[in-house]
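One structure, pasted below without further comment.
All protein chains of the complex are present and in place, except for one that has been dropped.
So, chain A:
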Amino acid sequence: MNSVGEACTELKREYDQCFNRWFAEKFLKGDRSGDPCTETFRRYQRCVQKAIKEKDIPVDGVEFMGPNKDKPES
């Protein structure tokens, strides 16, 4: 699966692999010790946030978890 920023896909894959392993082998088994993916996530995020800005994707300002919230028109 690609990232919304084409240049970030490789960094995303690296992070996803780390996360999926931690999720299955640690988190779901009740092991709450440290997150081994912080660094890969940081690198991945830097790229994604840049892509979001460049594509002008309106990620901010939308609160949800309920059908009664109003959304800004876009």
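Everything below uses one rule, namely that contacts are C-beta pairs under 8 Å (C-beta built on N, C-alpha and C of every residue); 3 or more make two chains touch, one makes a residue touch a chain; residues count from 1.
Rule of thumb we're sticking to: contacts and distances are computed from a predicted model.
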Listed names "4'-phosphopantetheine phosphatase", "Calcium and integrin-binding protein 1", "PRELI/MSF1 domain-containing protein" or "Sorting nexin", with the criterion being the UniProt name of the chain not displayed: "PRELI/MSF1 domain-containing protein"
Contact footprint on chain A, counting only the chain that is left out: 1-5, 8, 12, 15-16, 19-20, 23-24, 27-28, 30, 32, 41, 44-45, 48, 52, 57-59, 62, 64-67, 71-74
